[in-house]
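Before we start, here is the structure in question, set down as C-alpha coordinates.
Removed from the display is one protein chain of the complex; every other protein chain stays in position.
Note that the chains are named A and B in the order they appear, and that numbering of residues resets to 1 at the start of each chain.
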Amino acid sequence: MAPKQFLKYSIGILLGLGLLSLPLFGSAASIRLVELVLIYSIAGMGLQLLTGQAGLISLGQAGFMAIGAYTTAYLLQLGWPLALAIPLAVLLSGLVGILLAIPANRLSGPYLAIVSLAFGIGISSWISHTNWLGASSGMRVLTPQQLPETGLYFMIVIISFVAYIGASVLRSSKWGLIWQGIREQEILIAHLGIKAAYYKSWAFVICAAFAGLAGALWALYLTYLSPTSFGFTLSISLLAGIVLGGLYKLEGAILGIALLSLLKQNLLPTDLSSLGWVLEGAILMLFMLALPQRLWQIIQTKWL
Amino acid sequence: MVITLLSTGLLIGCLYALMALALSLSYRASEITNFAQGDTASLSAYLLLLWAMNWQWSLYIALPLVLLFAFGLGWMTERLLAWIPDPNHFKSVILTLGLQILCFGIITSIWGSEQQSLHIFPQADLLTLGQWQFNSRDLISFGVAVLLMLGVGVGLRYSRLGLMIQASQQNPTAARLLGISVSKMRALSFGISGMIGAIAALLISPIVSLDPSMMWEPLLKGFAAAVLGGMRSLKGAILGGLLLGIAESFFGYYISLPYKSLLALTLIVIVLWLKPRGLGEAKHQIKL
Partner (left out) sequence: MSYLLQIDDLGHQFGEIVALEAVDLSLATQSCLAIVGPNGAGKSTLFNCISGLYRPLRGTLSFRGQSLLGKSIEQIARLGIARTFQQPKLFASLSVLQHLQLAQAPYGPLRGTLPLLRQILADCGLSALQGQKPPSLSFGQQKSLSIARCLASHAQLILLDEPAAGLSEAEKTAFIHLIQDLRTKYQFSILLVEHQLTIVEALADEVLLLDQGKSLIQANWEAVKRSTEWQKYKG
(Lines give C-alpha, C1' and ligand atoms only; values in the text may rest on other atoms or scores of the structure.)
Protein backbone atom coordinates (compact mmCIF):
# COMPACT_ATOMS: atom_id res chain seq x y z
CA MET A 1 0.00 0.00 0.00
CA ALA A 2 1.33 3.39 -0.89
CA PRO A 3 2.23 5.54 2.13
CA LYS A 4 -0.24 8.21 1.03
CA GLN A 5 -3.07 5.71 0.97
CA PHE A 6 -1.97 4.25 4.27
CA LEU A 7 -2.08 7.71 5.81
CA LYS A 8 -5.53 8.29 4.36
CA TYR A 9 -6.90 5.05 5.77
CA SER A 10 -5.37 5.54 9.19
CA ILE A 11 -6.76 9.05 9.47
CA GLY A 12 -10.14 7.72 8.35
CA ILE A 13 -10.13 4.92 10.93
CA LEU A 14 -9.03 7.23 13.72
CA LEU A 15 -11.68 9.75 12.78
CA GLY A 16 -14.33 7.01 12.63
CA LEU A 17 -13.35 5.67 16.05
CA GLY A 18 -13.34 9.19 17.47
CA LEU A 19 -16.78 9.91 16.08
CA LEU A 20 -18.24 6.62 17.29
CA SER A 21 -16.89 7.05 20.82
CA LEU A 22 -17.81 10.73 21.12
CA PRO A 23 -21.04 10.05 23.08
CA LEU A 24 -18.91 8.39 25.79
CA PHE A 25 -17.02 11.53 26.68
CA GLY A 26 -18.41 14.43 24.68
CA SER A 27 -20.89 16.98 25.96
CA ALA A 28 -24.36 17.25 24.49
CA ALA A 29 -23.34 20.48 22.78
CA SER A 30 -20.35 18.87 21.10
CA ILE A 31 -22.57 16.05 19.85
CA ARG A 32 -24.99 18.57 18.38
CA LEU A 33 -22.12 20.37 16.72
CA VAL A 34 -20.70 17.20 15.15
CA GLU A 35 -24.15 16.28 13.91
CA LEU A 36 -24.49 19.65 12.24
CA VAL A 37 -21.05 19.44 10.65
CA LEU A 38 -21.78 15.95 9.31
CA ILE A 39 -25.12 17.01 7.87
CA TYR A 40 -23.55 19.98 6.11
CA SER A 41 -20.78 17.71 4.90
CA ILE A 42 -23.24 15.38 3.21
CA ALA A 43 -24.76 18.28 1.30
CA GLY A 44 -21.24 19.50 0.62
CA MET A 45 -20.16 16.15 -0.85
CA GLY A 46 -22.96 16.38 -3.39
CA LEU A 47 -21.96 19.92 -4.23
CA GLN A 48 -18.33 18.85 -4.54
CA LEU A 49 -19.31 16.25 -7.15
CA LEU A 50 -21.35 18.76 -9.13
CA THR A 51 -19.36 21.95 -8.73
CA GLY A 52 -15.89 20.72 -7.90
CA GLN A 53 -15.73 17.63 -10.07
CA ALA A 54 -18.02 18.50 -12.98
CA GLY A 55 -17.51 22.27 -12.79
CA LEU A 56 -21.22 23.05 -12.79
CA ILE A 57 -22.30 25.85 -10.49
CA SER A 58 -25.37 25.24 -8.39
CA LEU A 59 -26.82 27.87 -6.11
CA GLY A 60 -29.87 25.75 -5.39
CA GLN A 61 -28.46 23.30 -2.88
CA ALA A 62 -30.56 24.71 -0.04
CA GLY A 63 -33.70 24.19 -2.09
CA PHE A 64 -32.96 20.50 -2.46
CA MET A 65 -32.18 20.23 1.23
CA ALA A 66 -35.60 21.76 1.84
CA ILE A 67 -37.24 19.10 -0.31
CA GLY A 68 -35.50 16.35 1.64
CA ALA A 69 -36.35 17.91 4.99
CA TYR A 70 -39.99 18.66 4.23
CA THR A 71 -40.60 15.27 2.62
CA THR A 72 -39.24 13.55 5.71
CA ALA A 73 -41.28 15.74 8.04
CA TYR A 74 -44.43 15.25 6.00
CA LEU A 75 -44.08 11.48 5.76
CA LEU A 76 -43.36 11.22 9.49
CA GLN A 77 -46.55 13.18 10.11
CA LEU A 78 -48.41 10.65 8.02
CA GLY A 79 -47.01 7.99 10.31
CA TRP A 80 -44.48 6.49 7.93
CA PRO A 81 -41.43 4.80 9.46
CA LEU A 82 -38.13 6.62 9.27
CA ALA A 83 -36.57 3.80 7.27
CA LEU A 84 -38.97 4.57 4.43
CA ALA A 85 -39.24 8.32 4.86
CA ILE A 86 -35.54 9.05 4.39
CA PRO A 87 -35.03 7.01 1.20
CA LEU A 88 -38.18 8.53 -0.27
CA ALA A 89 -36.95 12.03 0.62
CA VAL A 90 -33.68 11.29 -1.16
CA LEU A 91 -35.51 9.91 -4.17
CA LEU A 92 -37.83 12.90 -4.41
CA SER A 93 -34.95 15.37 -4.19
CA GLY A 94 -33.19 13.47 -6.95
CA LEU A 95 -36.32 13.57 -9.10
CA VAL A 96 -36.66 17.31 -8.63
CA GLY A 97 -32.98 17.46 -9.53
CA ILE A 98 -33.98 16.17 -12.97
CA LEU A 99 -36.23 19.22 -13.33
CA LEU A 100 -33.19 21.42 -12.78
CA ALA A 101 -31.02 19.25 -15.01
CA ILE A 102 -33.32 19.64 -18.02
CA PRO A 103 -32.82 23.38 -18.49
CA ALA A 104 -29.38 23.35 -16.86
CA ASN A 105 -27.96 20.89 -19.37
CA ARG A 106 -28.17 23.42 -22.12
CA LEU A 107 -26.73 26.25 -20.09
CA SER A 108 -23.26 27.31 -19.19
CA GLY A 109 -21.57 29.68 -16.78
CA PRO A 110 -23.65 32.63 -15.64
CA TYR A 111 -26.94 31.34 -17.03
CA LEU A 112 -26.61 28.10 -15.11
CA ALA A 113 -25.95 30.07 -11.94
CA ILE A 114 -29.06 32.18 -12.53
CA VAL A 115 -31.30 29.18 -13.20
CA SER A 116 -30.09 27.22 -10.20
CA LEU A 117 -30.49 30.31 -8.02
CA ALA A 118 -34.04 30.79 -9.30
CA PHE A 119 -34.70 27.11 -8.67
CA GLY A 120 -33.42 27.12 -5.10
CA ILE A 121 -35.16 30.32 -4.13
CA GLY A 122 -38.30 29.18 -5.95
CA ILE A 123 -38.51 26.03 -3.84
CA SER A 124 -38.23 27.80 -0.50
CA SER A 125 -40.54 30.55 -1.69
CA TRP A 126 -43.10 27.94 -2.76
CA ILE A 127 -42.89 26.23 0.62
CA SER A 128 -43.36 29.50 2.48
CA HIS A 129 -46.71 29.99 0.72
CA THR A 130 -47.94 26.42 0.86
CA ASN A 131 -50.27 25.73 3.74
CA TRP A 132 -50.00 21.96 3.99
CA LEU A 133 -46.26 22.45 4.54
CA GLY A 134 -46.89 24.93 7.33
CA ALA A 135 -46.27 27.94 5.05
CA SER A 136 -44.07 30.60 6.61
CA SER A 137 -44.92 29.63 10.18
CA GLY A 138 -43.10 26.33 9.79
CA MET A 139 -43.69 22.67 10.41
CA ARG A 140 -43.04 20.40 13.37
CA VAL A 141 -41.07 17.22 12.76
CA LEU A 142 -42.53 14.30 14.68
CA THR A 143 -39.36 12.41 15.50
CA PRO A 144 -40.08 8.76 16.12
CA GLN A 145 -40.26 7.83 19.79
CA GLN A 146 -37.76 5.02 19.48
CA LEU A 147 -35.04 7.41 18.36
CA PRO A 148 -33.10 8.64 21.39
CA GLU A 149 -30.59 11.48 21.08
CA THR A 150 -27.55 9.19 20.69
CA GLY A 151 -29.55 7.11 18.21
CA LEU A 152 -29.85 10.11 15.92
CA TYR A 153 -26.15 10.78 16.40
CA PHE A 154 -25.10 7.28 15.41
CA MET A 155 -27.51 7.31 12.50
CA ILE A 156 -25.97 10.55 11.20
CA VAL A 157 -22.43 9.24 11.65
CA ILE A 158 -23.17 6.01 9.82
CA ILE A 159 -25.13 7.66 7.02
CA SER A 160 -22.45 10.26 6.43
CA PHE A 161 -19.84 7.52 6.32
CA VAL A 162 -21.87 5.64 3.70
CA ALA A 163 -22.37 8.89 1.78
CA TYR A 164 -18.64 9.52 1.84
CA ILE A 165 -17.88 6.04 0.53
CA GLY A 166 -20.52 6.48 -2.17
CA ALA A 167 -19.13 9.82 -3.27
CA SER A 168 -15.54 8.61 -3.37
CA VAL A 169 -16.48 5.51 -5.35
CA LEU A 170 -18.30 7.73 -7.84
CA ARG A 171 -15.34 10.06 -8.09
CA SER A 172 -12.88 7.30 -8.84
CA SER A 173 -15.20 5.56 -11.32
CA LYS A 174 -15.43 6.45 -14.97
CA TRP A 175 -18.21 8.88 -14.02
CA GLY A 176 -15.79 10.94 -11.97
CA LEU A 177 -13.36 10.93 -14.86
CA ILE A 178 -16.03 12.05 -17.31
CA TRP A 179 -17.21 14.79 -14.95
CA GLN A 180 -13.67 16.04 -14.67
CA GLY A 181 -13.41 16.05 -18.45
CA ILE A 182 -16.65 18.03 -18.68
CA ARG A 183 -15.28 20.54 -16.21
CA GLU A 184 -12.22 21.10 -18.34
CA GLN A 185 -13.37 20.93 -21.95
CA GLU A 186 -16.95 19.97 -22.54
CA ILE A 187 -16.77 20.05 -26.33
CA LEU A 188 -13.83 17.68 -26.36
CA ILE A 189 -15.85 15.18 -24.36
CA ALA A 190 -18.26 14.92 -27.29
CA HIS A 191 -15.38 14.21 -29.64
CA LEU A 192 -14.50 11.25 -27.44
CA GLY A 193 -17.95 9.82 -28.04
CA ILE A 194 -19.34 10.75 -24.64
CA LYS A 195 -22.74 12.34 -24.31
CA ALA A 196 -21.97 15.11 -21.85
CA ALA A 197 -25.63 16.00 -21.25
CA TYR A 198 -26.31 12.53 -19.85
CA TYR A 199 -23.50 12.71 -17.31
CA LYS A 200 -24.29 16.31 -16.46
CA SER A 201 -27.89 15.37 -15.72
CA TRP A 202 -26.72 12.63 -13.42
CA ALA A 203 -24.41 15.04 -11.66
CA PHE A 204 -27.37 17.31 -10.94
CA VAL A 205 -29.52 14.42 -9.80
CA ILE A 206 -26.83 12.95 -7.55
CA CYS A 207 -26.03 16.35 -6.09
CA ALA A 208 -29.71 16.91 -5.39
CA ALA A 209 -30.01 13.47 -3.81
CA PHE A 210 -27.08 14.17 -1.46
CA ALA A 211 -28.73 17.45 -0.55
CA GLY A 212 -32.01 15.62 0.02
CA LEU A 213 -30.29 13.16 2.33
CA ALA A 214 -28.69 16.01 4.27
CA GLY A 215 -32.07 17.73 4.43
CA ALA A 216 -33.78 14.60 5.77
CA LEU A 217 -31.25 14.33 8.57
CA TRP A 218 -31.45 18.05 9.18
CA ALA A 219 -35.20 17.77 9.71
CA LEU A 220 -34.56 15.23 12.47
CA TYR A 221 -31.84 17.46 13.89
CA LEU A 222 -33.89 20.65 13.88
CA THR A 223 -37.23 19.07 14.87
CA TYR A 224 -38.88 22.23 13.58
CA LEU A 225 -38.69 23.34 9.95
CA SER A 226 -39.10 26.83 8.67
CA PRO A 227 -38.60 28.00 5.08
CA THR A 228 -36.07 30.57 6.27
CA SER A 229 -33.70 27.76 7.32
CA PHE A 230 -33.32 26.88 3.64
CA GLY A 231 -32.49 30.28 2.28
CA PHE A 232 -29.99 31.38 -0.27
CA THR A 233 -27.32 31.97 2.40
CA LEU A 234 -27.24 28.24 3.17
CA SER A 235 -26.36 27.45 -0.46
CA ILE A 236 -23.63 30.06 -0.34
CA SER A 237 -22.25 28.70 2.95
CA LEU A 238 -21.90 25.26 1.40
CA LEU A 239 -20.24 26.74 -1.68
CA ALA A 240 -17.85 28.73 0.51
CA GLY A 241 -17.03 25.55 2.43
CA ILE A 242 -16.05 23.56 -0.64
CA VAL A 243 -14.16 26.51 -2.09
CA LEU A 244 -12.25 26.79 1.19
CA GLY A 245 -11.46 23.08 0.88
CA GLY A 246 -9.89 23.62 -2.52
CA LEU A 247 -12.91 22.69 -4.67
CA TYR A 248 -11.37 19.65 -6.36
CA LYS A 249 -11.03 17.17 -3.51
CA LEU A 250 -13.83 15.43 -1.65
CA GLU A 251 -11.88 15.33 1.61
CA GLY A 252 -11.03 18.99 1.12
CA ALA A 253 -14.70 19.83 0.73
CA ILE A 254 -15.58 18.03 3.97
CA LEU A 255 -12.70 19.67 5.79
CA GLY A 256 -13.61 23.11 4.43
CA ILE A 257 -17.22 22.76 5.47
CA ALA A 258 -16.27 21.45 8.90
CA LEU A 259 -13.80 24.26 9.43
CA LEU A 260 -16.22 26.92 8.31
CA SER A 261 -19.10 25.66 10.45
CA LEU A 262 -16.85 25.31 13.48
CA LEU A 263 -15.61 28.85 12.95
CA LYS A 264 -19.11 30.17 12.60
CA GLN A 265 -20.59 28.20 15.48
CA ASN A 266 -17.83 28.51 18.03
CA LEU A 267 -15.33 31.21 17.42
CA LEU A 268 -17.60 34.06 16.44
CA PRO A 269 -19.34 35.67 19.40
CA THR A 270 -23.06 35.08 19.16
CA ASP A 271 -23.91 38.77 18.82
CA LEU A 272 -21.58 38.97 15.83
CA SER A 273 -22.76 35.80 14.08
CA SER A 274 -23.45 37.77 10.93
CA LEU A 275 -19.69 38.15 10.57
CA GLY A 276 -19.92 34.56 9.32
CA TRP A 277 -21.29 35.92 6.04
CA VAL A 278 -18.47 38.42 5.82
CA LEU A 279 -16.07 35.54 6.35
CA GLU A 280 -17.76 33.41 3.67
CA GLY A 281 -17.81 36.27 1.21
CA ALA A 282 -14.15 36.96 1.87
CA ILE A 283 -13.28 33.27 1.39
CA LEU A 284 -15.10 33.08 -1.93
CA MET A 285 -13.45 36.23 -3.21
CA LEU A 286 -9.95 35.49 -1.94
CA PHE A 287 -9.90 32.00 -3.38
CA MET A 288 -11.21 33.09 -6.78
CA LEU A 289 -8.49 35.73 -6.88
CA ALA A 290 -6.10 32.94 -5.91
CA LEU A 291 -4.74 35.14 -3.16
CA PRO A 292 -3.55 32.21 -1.01
CA GLN A 293 -1.45 30.87 -3.89
CA ARG A 294 -0.27 34.34 -4.85
CA LEU A 295 0.79 35.09 -1.28
CA TRP A 296 2.57 31.76 -1.06
CA GLN A 297 4.44 32.54 -4.26
CA ILE A 298 5.52 35.89 -2.92
CA ILE A 299 6.68 34.29 0.32
CA GLN A 300 8.56 31.64 -1.62
CA THR A 301 10.35 34.08 -3.87
CA LYS A 302 11.17 36.57 -1.13
CA TRP A 303 12.09 34.50 1.87
CA LEU A 304 12.77 30.96 0.78
CA MET B 1 -59.37 47.51 -12.28
CA VAL B 2 -57.28 46.92 -15.36
CA ILE B 3 -55.93 50.46 -15.16
CA THR B 4 -54.99 50.06 -11.51
CA LEU B 5 -53.29 46.74 -12.20
CA LEU B 6 -51.48 48.25 -15.16
CA SER B 7 -50.25 51.23 -13.18
CA THR B 8 -49.07 49.22 -10.18
CA GLY B 9 -47.45 46.79 -12.59
CA LEU B 10 -45.73 49.58 -14.46
CA LEU B 11 -44.49 51.15 -11.25
CA ILE B 12 -42.89 48.01 -9.90
CA GLY B 13 -41.85 47.06 -13.43
CA CYS B 14 -39.85 50.26 -13.67
CA LEU B 15 -37.79 49.21 -10.69
CA TYR B 16 -37.23 45.74 -12.18
CA ALA B 17 -36.29 47.46 -15.40
CA LEU B 18 -33.67 49.52 -13.57
CA MET B 19 -32.14 46.39 -12.07
CA ALA B 20 -32.25 44.66 -15.44
CA LEU B 21 -30.67 47.70 -17.07
CA ALA B 22 -27.84 47.67 -14.54
CA LEU B 23 -27.26 43.93 -14.99
CA SER B 24 -27.39 44.10 -18.74
CA LEU B 25 -25.06 47.11 -18.94
CA SER B 26 -22.36 45.28 -17.03
CA TYR B 27 -23.08 42.04 -18.89
CA ARG B 28 -22.55 43.76 -22.22
CA ALA B 29 -19.25 45.09 -21.03
CA SER B 30 -17.83 41.84 -19.75
CA GLU B 31 -20.15 38.86 -20.40
CA ILE B 32 -20.33 38.57 -16.62
CA THR B 33 -23.54 38.49 -14.65
CA ASN B 34 -22.96 40.51 -11.55
CA PHE B 35 -24.61 38.73 -8.64
CA ALA B 36 -23.33 41.45 -6.31
CA GLN B 37 -25.51 44.01 -8.09
CA GLY B 38 -28.26 43.68 -5.50
CA ASP B 39 -26.39 43.76 -2.24
CA THR B 40 -23.91 46.46 -3.22
CA ALA B 41 -27.00 48.56 -3.93
CA SER B 42 -28.44 47.74 -0.50
CA LEU B 43 -25.16 48.77 1.07
CA SER B 44 -25.45 52.14 -0.65
CA ALA B 45 -28.99 52.54 0.61
CA TYR B 46 -27.85 51.78 4.15
CA LEU B 47 -25.08 54.34 3.82
CA LEU B 48 -27.68 56.92 2.94
CA LEU B 49 -29.58 55.86 6.05
CA LEU B 50 -26.44 56.37 8.10
CA TRP B 51 -25.48 59.71 6.63
CA ALA B 52 -28.82 61.37 6.04
CA MET B 53 -30.75 60.03 9.02
CA ASN B 54 -28.34 59.10 11.78
CA TRP B 55 -25.77 61.78 11.15
CA GLN B 56 -28.29 64.30 9.88
CA TRP B 57 -26.30 65.29 6.81
CA SER B 58 -28.10 67.31 4.22
CA LEU B 59 -29.58 65.15 1.49
CA TYR B 60 -27.84 67.34 -1.08
CA ILE B 61 -24.52 66.16 0.25
CA ALA B 62 -25.42 62.64 1.31
CA LEU B 63 -27.18 61.58 -1.90
CA PRO B 64 -24.37 62.51 -4.32
CA LEU B 65 -21.86 60.92 -1.97
CA VAL B 66 -23.87 57.70 -1.87
CA LEU B 67 -24.11 57.63 -5.65
CA LEU B 68 -20.39 58.20 -5.88
CA PHE B 69 -19.87 55.35 -3.43
CA ALA B 70 -22.10 53.07 -5.52
CA PHE B 71 -20.16 54.03 -8.62
CA GLY B 72 -16.90 53.27 -6.87
CA LEU B 73 -18.17 49.92 -5.65
CA GLY B 74 -19.18 48.99 -9.19
CA TRP B 75 -15.82 50.11 -10.51
CA MET B 76 -14.05 48.08 -7.84
CA THR B 77 -16.13 45.01 -8.73
CA GLU B 78 -14.86 45.18 -12.28
CA ARG B 79 -11.26 45.70 -11.17
CA LEU B 80 -11.52 42.64 -8.92
CA LEU B 81 -12.98 40.60 -11.76
CA ALA B 82 -10.15 41.69 -14.02
CA TRP B 83 -7.69 40.64 -11.35
CA ILE B 84 -8.77 36.96 -11.40
CA PRO B 85 -5.93 34.77 -12.68
CA ASP B 86 -6.99 32.81 -15.84
CA PRO B 87 -10.54 34.11 -15.56
CA ASN B 88 -13.58 32.10 -16.60
CA HIS B 89 -17.32 32.33 -16.01
CA PHE B 90 -17.15 30.00 -13.06
CA LYS B 91 -14.66 32.12 -11.15
CA SER B 92 -16.37 35.39 -12.06
CA VAL B 93 -19.75 34.18 -10.88
CA ILE B 94 -18.33 32.92 -7.60
CA LEU B 95 -16.38 36.13 -7.06
CA THR B 96 -19.48 38.29 -7.48
CA LEU B 97 -21.42 35.91 -5.21
CA GLY B 98 -18.69 36.33 -2.64
CA LEU B 99 -18.93 40.09 -2.88
CA GLN B 100 -22.67 39.83 -2.53
CA ILE B 101 -22.58 37.79 0.65
CA LEU B 102 -19.78 40.00 1.95
CA CYS B 103 -21.93 43.12 1.56
CA PHE B 104 -24.88 41.28 3.08
CA GLY B 105 -22.73 40.31 6.06
CA ILE B 106 -21.43 43.84 6.48
CA ILE B 107 -24.95 45.26 6.45
CA THR B 108 -26.21 42.69 8.93
CA SER B 109 -23.21 43.14 11.20
CA ILE B 110 -23.57 46.90 11.37
CA TRP B 111 -27.29 47.50 11.15
CA GLY B 112 -28.76 44.17 12.26
CA SER B 113 -31.39 42.25 10.37
CA GLU B 114 -34.41 44.26 11.55
CA GLN B 115 -36.25 46.41 9.08
CA GLN B 116 -35.46 50.09 9.10
CA SER B 117 -37.19 52.85 7.26
CA LEU B 118 -35.49 55.50 5.27
CA HIS B 119 -37.52 58.70 5.37
CA ILE B 120 -35.88 60.68 2.66
CA PHE B 121 -38.89 60.88 0.43
CA PRO B 122 -41.59 63.47 1.00
CA GLN B 123 -44.71 62.16 2.69
CA ALA B 124 -47.01 60.33 0.35
CA ASP B 125 -50.07 62.22 -0.81
CA LEU B 126 -52.91 60.76 -2.73
CA LEU B 127 -53.46 62.57 -6.00
CA THR B 128 -56.79 62.18 -7.70
CA LEU B 129 -56.89 62.17 -11.44
CA GLY B 130 -60.42 61.75 -12.66
CA GLN B 131 -61.56 58.49 -11.15
CA TRP B 132 -58.09 57.15 -10.40
CA GLN B 133 -55.93 57.78 -7.42
CA PHE B 134 -52.20 57.94 -7.46
CA ASN B 135 -49.68 57.99 -4.70
CA SER B 136 -47.37 60.96 -5.13
CA ARG B 137 -44.35 58.97 -3.95
CA ASP B 138 -45.04 56.33 -6.57
CA LEU B 139 -45.25 59.03 -9.21
CA ILE B 140 -41.92 60.46 -8.14
CA SER B 141 -40.21 57.11 -8.21
CA PHE B 142 -41.79 56.32 -11.59
CA GLY B 143 -40.54 59.65 -12.88
CA VAL B 144 -37.03 59.15 -11.56
CA ALA B 145 -36.84 55.68 -13.05
CA VAL B 146 -38.05 56.82 -16.46
CA LEU B 147 -35.69 59.79 -16.49
CA LEU B 148 -32.79 57.58 -15.51
CA MET B 149 -33.51 55.07 -18.25
CA LEU B 150 -33.86 57.82 -20.83
CA GLY B 151 -30.69 59.42 -19.52
CA VAL B 152 -28.69 56.23 -19.86
CA GLY B 153 -30.09 55.61 -23.33
CA VAL B 154 -29.36 59.13 -24.56
CA GLY B 155 -25.99 59.23 -22.84
CA LEU B 156 -24.86 55.98 -24.44
CA ARG B 157 -26.06 56.99 -27.86
CA TYR B 158 -25.09 60.63 -28.12
CA SER B 159 -22.29 61.44 -25.70
CA ARG B 160 -18.64 60.89 -26.60
CA LEU B 161 -18.07 58.70 -23.54
CA GLY B 162 -21.25 56.75 -24.29
CA LEU B 163 -20.09 56.02 -27.81
CA MET B 164 -16.72 54.91 -26.49
CA ILE B 165 -18.43 52.55 -24.06
CA GLN B 166 -20.61 51.16 -26.84
CA ALA B 167 -17.66 50.72 -29.16
CA SER B 168 -15.66 48.84 -26.57
CA GLN B 169 -18.62 46.60 -25.78
CA GLN B 170 -19.36 45.71 -29.37
CA ASN B 171 -15.87 45.28 -30.71
CA PRO B 172 -13.14 45.45 -28.08
CA THR B 173 -10.32 44.87 -30.56
CA ALA B 174 -11.41 47.60 -32.92
CA ALA B 175 -12.00 49.95 -30.00
CA ARG B 176 -8.49 49.29 -28.75
CA LEU B 177 -7.13 50.17 -32.18
CA LEU B 178 -8.97 53.48 -31.94
CA GLY B 179 -7.10 54.20 -28.75
CA ILE B 180 -10.00 53.55 -26.38
CA SER B 181 -9.02 51.97 -23.09
CA VAL B 182 -11.41 49.04 -23.10
CA SER B 183 -10.71 48.06 -19.51
CA LYS B 184 -11.50 51.59 -18.34
CA MET B 185 -14.74 51.58 -20.31
CA ARG B 186 -15.63 48.25 -18.76
CA ALA B 187 -14.99 49.58 -15.27
CA LEU B 188 -17.02 52.65 -16.16
CA SER B 189 -19.94 50.45 -17.25
CA PHE B 190 -19.80 48.61 -13.95
CA GLY B 191 -19.66 51.92 -12.11
CA ILE B 192 -22.73 53.22 -13.92
CA SER B 193 -24.46 49.90 -13.25
CA GLY B 194 -23.64 50.30 -9.58
CA MET B 195 -25.16 53.75 -9.57
CA ILE B 196 -28.33 52.61 -11.34
CA GLY B 197 -28.62 49.73 -8.88
CA ALA B 198 -28.27 52.10 -5.92
CA ILE B 199 -30.97 54.37 -7.29
CA ALA B 200 -33.20 51.33 -7.75
CA ALA B 201 -32.56 50.37 -4.13
CA LEU B 202 -33.45 53.89 -2.94
CA LEU B 203 -36.65 53.83 -4.96
CA ILE B 204 -37.53 50.38 -3.64
CA SER B 205 -36.80 51.31 -0.02
CA PRO B 206 -40.10 53.13 0.63
CA ILE B 207 -41.94 50.07 -0.69
CA VAL B 208 -40.17 47.34 1.25
CA SER B 209 -38.26 49.42 3.85
CA LEU B 210 -34.58 48.69 4.42
CA ASP B 211 -33.58 45.21 5.38
CA PRO B 212 -30.38 43.36 4.52
CA SER B 213 -32.01 41.07 1.97
CA MET B 214 -34.18 43.81 0.47
CA MET B 215 -32.53 43.55 -2.95
CA TRP B 216 -32.62 39.78 -3.37
CA GLU B 217 -36.04 39.68 -4.94
CA PRO B 218 -35.43 42.73 -7.12
CA LEU B 219 -32.14 41.17 -8.25
CA LEU B 220 -33.88 37.98 -9.30
CA LYS B 221 -36.61 39.98 -11.01
CA GLY B 222 -33.87 41.96 -12.71
CA PHE B 223 -32.31 38.72 -13.93
CA ALA B 224 -35.67 37.51 -15.17
CA ALA B 225 -36.26 40.79 -16.98
CA ALA B 226 -32.78 40.87 -18.47
CA VAL B 227 -33.08 37.26 -19.59
CA LEU B 228 -36.47 38.02 -21.13
CA GLY B 229 -34.98 41.00 -22.91
CA GLY B 230 -31.97 39.12 -24.18
CA MET B 231 -29.31 40.11 -21.63
CA ARG B 232 -27.31 42.17 -24.14
CA SER B 233 -30.04 44.56 -25.17
CA LEU B 234 -30.68 47.53 -22.90
CA LYS B 235 -34.03 48.22 -24.56
CA GLY B 236 -34.91 44.56 -24.12
CA ALA B 237 -33.99 44.68 -20.45
CA ILE B 238 -36.21 47.70 -19.82
CA LEU B 239 -39.07 46.21 -21.79
CA GLY B 240 -38.60 42.90 -19.98
CA GLY B 241 -38.77 44.66 -16.62
CA LEU B 242 -41.96 46.53 -17.46
CA LEU B 243 -43.60 43.41 -18.87
CA LEU B 244 -42.62 41.38 -15.84
CA GLY B 245 -44.04 44.02 -13.49
CA ILE B 246 -47.33 44.11 -15.36
CA ALA B 247 -47.50 40.32 -15.67
CA GLU B 248 -46.89 39.96 -11.94
CA SER B 249 -49.57 42.43 -11.02
CA PHE B 250 -52.15 40.68 -13.22
CA PHE B 251 -51.01 37.25 -12.04
CA GLY B 252 -51.34 38.39 -8.43
CA TYR B 253 -54.86 39.65 -8.94
CA TYR B 254 -56.36 37.03 -11.20
CA ILE B 255 -54.48 33.87 -10.37
CA SER B 256 -52.68 33.79 -7.07
CA LEU B 257 -51.25 36.50 -4.87
CA PRO B 258 -49.01 34.34 -2.67
CA TYR B 259 -47.34 32.61 -5.61
CA LYS B 260 -46.78 35.88 -7.45
CA SER B 261 -43.05 35.93 -6.79
CA LEU B 262 -42.71 32.46 -8.31
CA LEU B 263 -43.75 33.84 -11.69
CA ALA B 264 -40.38 35.49 -12.35
CA LEU B 265 -38.47 32.43 -11.22
CA THR B 266 -40.53 30.18 -13.45
CA LEU B 267 -40.03 32.57 -16.33
CA ILE B 268 -36.26 32.43 -15.88
CA VAL B 269 -36.25 28.65 -15.95
CA ILE B 270 -38.59 28.37 -18.93
CA VAL B 271 -37.00 31.10 -21.04
CA LEU B 272 -33.49 29.75 -20.50
CA TRP B 273 -34.68 26.24 -21.13
CA LEU B 274 -36.12 27.21 -24.50
CA LYS B 275 -33.39 29.69 -25.39
CA PRO B 276 -30.21 28.77 -23.54
CA ARG B 277 -28.58 32.11 -24.31
CA GLY B 278 -31.54 34.26 -23.44
CA LEU B 279 -34.08 35.66 -25.83
CA GLY B 280 -32.70 37.67 -28.67
CA GLU B 281 -29.06 36.85 -28.22
CA ALA B 282 -27.38 35.74 -31.41
CA LYS B 283 -26.14 32.20 -31.38
CA HIS B 284 -22.40 32.11 -31.07
CA GLN B 285 -20.40 30.03 -33.43
CA ILE B 286 -19.10 26.93 -31.70
CA LYS B 287 -15.36 27.19 -31.66
CA LEU B 288 -12.79 24.68 -30.65
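List of remarks:
The rule we apply is simple: a contact is a pair of C-beta atoms (placed from the backbone, for glycine too) under 8 Å apart; a residue touches a chain by one contact, two chains touch by 3 or more.
Since this is a predicted model, take the numbers as computed values, not measurements.
The chain not shown here is touched by just one of A:29, A:192, A:272 or A:299, and that residue is A:192. Remark: the omitted chain is touched by one listed residue; of A:181, A:241, A:256 or A:281 this is A:181.
For chain A, the residues in touch with the chain missing from this view are 173-174, 177-178, 180-181, 183-185, 187-196, 248.
Heads up, the rule we're going with is that only the chains that are shown with their structure count from here on.
Centroid to centroid, with C-alpha atoms defining each point, chain A and chain B lie 31 Å apart. Partner chain B is touched in their complex by these residues of chain A: 55, 57, 59, 102-103, 106-111, 113-115, 117-119, 121-122, 125-126, 129, 187, 232-233, 236, 239-240, 243, 272, 274-285, 288-290, 294. Listed in rising order, the residues of chain B touching chain A in the complex are 27, 31-33, 35, 80, 83-85, 88-95, 97-106, 108-109, 113, 216, 220, 223-224, 227, 258-259, 261-262, 264-266, 268-270, 272-273, 276-278, 286, 288.
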